[in-house]
Each structure stands twice: as structure tokens, then as C-alpha cells.
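Handing you a structure now.
So, chain A:
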Amino acid sequence: MPKKKDEHRIGVFICSCGTNIGGVIDVRKLARDFKDYPGVTFTTSNMFTCSKDGQDKIAEMIKEKDLTGVVIGACTPKLHEQLFREILEENDLNPFRLAQANLREHDTWVHGDDPEVAYKVAYDLVAGAIERAKTLEDIGFEEYPVDKSVLVIGAGIAGIQSALDLADKGIKVCLVEKYTSIGGYMARLEKTFPTLDCSMCILSPKLSAVERHKNIEILSYSEVIEVERDYGNFNVRVKKKPRYVSIEDCINCGACERNCPVTGRAEWNLGLGDRKAIYKPFPQAVPGVFFLDKDSCTHWTDGCTICAEKCPRDAISYDVEIEEIEIKVGAIIAATGFVEMDIEELSEYGGGKFTNVLTAGQYGRLLSLVGPTEGKILLPPSFEQSPKRIAYINCAGSRDENHRPWCCNFGCMYTLRHAEMTHRLYGDDIDQWIIYHELRAGGKEYEQFYRRVRESGVRFVRGFPSEMIEEKDGSISFSVFDQGTGSLLRLNFDMVVLTMAIDPSPGTAHLAHMLGVDRSEGGFMKELHPKLEPVNTKSRGVFIAGACQSPKDIPASVADGKAAASAAASHVLKGKVRVQMDKAVVDETLCIGCGLCEKVCPFDAISMTVRDDERQLAEVSSILCTGCGKCQVVCPIGAIKRKHFTTEQIEAEVLGLISAHRKREQSAKTSGGVSS
Partner candidate 1 sequence: MSIYSLYMGCSVPANYPNYEASMLKVAESFELTLEYLNDVACCGSPNLRAMDYWGWALVNARTLALADITEHDIVTPCNGCFGSLKDVYHLLKHDTEYRTSINVELEAEDLEFTGTSRPRHFIEVLYTDVGLDSIRKKISKPLDGVGIAIHYGCHLLRPGDVTEITPEVLSELVRVTGAHVVEYPLWKQCCGATVLPVDEALAIRLARDKLKSMKEAGAAFVTVVCPACCNQLDLQQLGLRELYGEKFDLPILFYPQILGLALGFDEDEVGLGMNRVPAKPILQHFSK
Partner candidate 2 sequence: MTETGEKKGLPDVFIEPINMSELDRGFRKEIQSMPNGEELSACFACSTCTSACPVANIWEIKPHQLIRMIILGMREKVLSSKEIWLCLTCFECQERCPQGVRVTDIFFDCKNLAAEENMIPDSIVALGKELLEKGQLYIVTADWEREDLDLEPDVPGLSTDAVKRVLGGTRTGRLVKGGK
């Protein structure tokens, strides 16, 4: 608060910002012109107000002149507002006593070609800021405790990496995985580009480490169903679906699977081949036990109990209910990954119709030694014969305004990997063609890998296919105009592999909503800033990692996982969250409980609560409120105020701006009349 209610002592600091501002307007004159402005005690200009010199000057003047408010005419507050606030605070002036006029983005960058106009605008903006500074109030902050624990949603390579890094810092981690085993997409891969090292060989040590780490609790076959903010923490409800096989008792003997009479579609192999109703998706699965799929099992329809009878350890029980558990964590990392776009959407490529058109993911399963064909390339549905000719079609559905406009990021490399692996296995026995448009090999040593594949004898055709038909013998023919030779080709293949467009995992939209995270094009989770805050989100304490943010390959997902772990760790290790109270506040004497504010709040920060006097009034959760001000706008009687941007403060600024403008116009008229 000012020392005396009506006495203002405002300091005005005008920044030249090198030539950004000073190159357009005379900053020294601007500072001088405010010398006698009502309420202003001190004015100056600097070359760089954000520099050490500039900072010292502000500190010095706050003390020397006993300032009640600081006005800085410089760049956008997005850049240095925090710094300037800290200087105020260090010098015993409340940090919210700062008003910034954006002379750069709002003026000199816009009116650089007209210095005269630029000067006038600058004057008005500073005048507005001074009037605003006169109305500013002290604002405090609140602190809430934060638990030293993190929930990681999704146990693919990104989530696993986050969990391990956090656990190593002594932070408790709850790792929730929707599928029955952790590992994610990487566990499906036989080899990884560009080094072609065995995927499971490098992944399984991490799976074991996660399983054995005392700070990590794995909740597999589980889903997050509710997330609620509890001041600094989150209360999360997780649904644990029954696997009907006890993790503790199962000894992995496989008797259940061998005797199970029911087959279902093998999800793990992306629909290629069958599996039993009770099964283990892959040998290195973690938890490393069997699992009963209720949807395909006939126990509930026909009363089959064979597996339970054959189990030597009585590990199978059909009477397990869905369990819901509640956990409290200080931060959340979403790492929910991706899926291939549904092949049936690509009817022009015979997706879902032509037997020998597969997705790249499916082809990857054929290459897997523990996949449906034990690593052999065989034609579906019988899987008896090898194809003589294979075409890989890149960007199937990607970079296509009719399907998925974005680039899938790793498809080019994924295709090259398949071609190279196939070449190593079959040599010239399989004639391989890659139909591509642009080949993107931007990662470390990716270009070298691309060259190696070209040298393997794979034929590259630049263009997209058309007129694709299934011949009587099941082979696929299509036309493609090859830009390289300038000729229209009619090609025929025994197998066509579509390198599919990439979507976020199903359920990403729902989860993002629960977490208060925005989504970007295609439904991927949105980062706070695409370059500078790639794993943070607009939701405090919620971080994202891996392909849920955008399609990413393994190195990028691991880097993300590590980054998110680091960001989440620095959030929870502080033990508390400091929330500045420049939020919405309700004046309970005015509130009529109409509930309009509750309806418009985009962050669910407002609720109607019953008070002691039984009136139902609006209440703001300061931890959820982001200070967007929507409530202030809709409140019919001005009972709810967004502190630091109250209607009065905004009005003061606007009026200051207008009156400065008017005064100048008038004096120009009078003096103009005399001189000309």
C-alpha cells in the first residue's frame, strides 16, 4: 500500500533495447517528457533495462525515491516481467506494483517506418501504464505442499525412462499401463534403426529395472479414470482390470494356454494370426505371467473352466472384480504413445480389403522372431509362402489433407529398416521397392542408413501409387509415375506394406481433458511451448513425454522421458508449490450466487458452495485459477474480480492512454494554428 493513500511516487524507466526502440524513437526525450507528469517522481532511460546496469538503477531508485510504483517502457512482459518483479520484491516493494508498457512489440516494431507516430504511441502507452500503476495493489502468495511422488501414465519407452529417472532420485513412482505388459511399441519391434540392434535386448534390461525398483509400483492392465486436484497434489482414481491370473502365484508353466480351447485375434501382433483366450503376449512380458482375456474367454458364456483346472498352482480365478484404487501424487507425466491410423480408412490402397496389404506395424511383427511367423516373411492368411516382390508405400495417409496432414516422423526410417532387414534375410530372393515422395532421414546417422539401403539394391520410386487393384492371384497391382525417370510404371507385387500415418493412442482426448492439457492438431497433447517448454503443459504439475505429444522415434522418446522426469522432479522435490494470488476473488457481500462464473470457467476453478449463512456463493480454487478473467467479464454485478487486472485497473490504464492522446491532439491544434 502507498505510504499515504493519495500520494503516488512512480518511477518511469524507458528502455532503448539497443536500436529496437531507441532506433525509432528518442527514448531520452520520452523520459524527459514524463518529468512533470502527475504522480511521477523520477524518470530515466537506459540502453538495456534488463541489463545489470538497468536492474541496479531500478533498485537504487526504489530505495532513494521511496517509490510506490514502477513503470517500465520496454519489450513484452512475457520476457522480463518476472525479473523486474523480483527486483521490486528484493527492494521491499510488492512485485505487483510493476506496470509494463510494451514499447517494442506494440509500437516500434509496428511503426518503425513512421517515427513520429511511434513516438506518440509510446507516450500514450507509458501514460496508460502510469495511470495503471497508481491503481495497483499489493498481492501476496500462498504455498501448498506437494507430495514427493509422481504418476506416470503409459509404460512405453518414454514412460519407463521417466519412471526410472524419477525413482533413481528417490521419488516414488506409480507407473500405470493400460495393456497387460509394460514395454509399449518398442517391445513389438525386432530391431531398431539405424543401428539394427535388437529392440528387446536394449529394452528388456529397462523392463526388469522398472519391475525391481523399490520406488516404482507398476499397475499394469489399469487405466486412469479420474484426476482431481487437491491443492498442490492430485488425487487419481485408477481402474485395475482383472487379469484372472494371480501375479504372485503364476509360475509361467503355460499349461493354461496349451489347453485353452478358444482362439482370438492376436492384438499384440496387430491382428496377424491368433492367440488363445489365456496367453502371454511375448516371452519377456512384465509382469511375466499369463493373462486371461475376458472378451474372448468362454467361461462367462459357456462355463468353460479348463484353464483353472489345468493350473497346477490354482493361480486362476474367475471371480475377480474390477478394482478401483485411489492414489495421491505430486505430479503426473502422460506418456501414452501412439497407434497406427486404422488401415480401413485407406480404401484407395485396399486397406482392410486386400489380404496382402499390410501395415508397417504388422510387417514388423512378421519380422519378429517371436511374432506370428517367427521372423519369416510369409503371405497372409495362410503364412506358407514368401512373397517374391514387396512394395513399401511411405506416407500412407500421412501428409494428406484428406487423412492426416502431419508427417509421421519415423515412417521413412521404419520402412528403410524393414527393407534392410528383409534384404539381410532374403537377399535378392525378394525384390523390394520403396514408393516414397520425400525421404526424411534427419536423425543421427540416419542418412548413412538410408544410403546403405539404397546400396542394398532396393529400388526407390518417387511418387504416390494410384489405380491399386487386387489381381485374381491375390497380388496387388498399381500405377505410379516415377519422378526420377519421368515414366509411368505399372507394377505388381505379392505384398504391399503401408507405412501408416500415426495417431495418438485411443483415449488421449479423454485423458488430456482430465489432466487439463490442451491438444494440438490430430489430438496430440499440447506442450506449453513447442521449443522452450516441450514437456511442460499449461496444467501446473502435469508433464508429457514421447509420442503422445507428436510422433517420435525411440531416441526422441527417451530424451523426452528424461526431460519430463527432470521437470517433474524439480516440481515435486521443492515440496511445495508457491501460487501467486493474482487470481479471481469473490466479494461475498456482492455475490448473488447466479453461477454464471462457474459455467464459463474453462479450468473448473469455480464452484458454488454453501456458506455458514446458507447462501450459495461462488468460490474460487486459487490453484486451478489461471487468472484468465472470463468470470470478471460475465459477472452481472462485479462481485468477482481478477486481482491485478480488475475492471478499475484496466479502466485507469485505458483512460490514461486516451487522455494523453486527447491532450496531445488539442495542444497540437492550438500550437499548429499559430505556427502554420
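If you want to know what made the cut, all candidates are chains of the complex that A comes from, given by their letters.
The working rule: contacts are C-beta pairs under 8 Å (C-beta built on N, C-alpha and C of every residue); 3 or more make two chains touch, one makes a residue touch a chain; residues count from 1.
Keep in mind that what you see is a predicted model, and the values were worked out from it rather than measured.
*Asks:* Spot the contact partner of chain A in this complex among 1 or 2.
*Replies:* Only one candidate touches chain A in this complex, namely 2.
*Asks:* Could you list, by residue number, the parts of chain A that touch candidate 2 in their complex?
*Replies:* For this pair, the touching residues of chain A are 431, 439, 450-451, 454-455, 457, 459-462, 479, 482-492.
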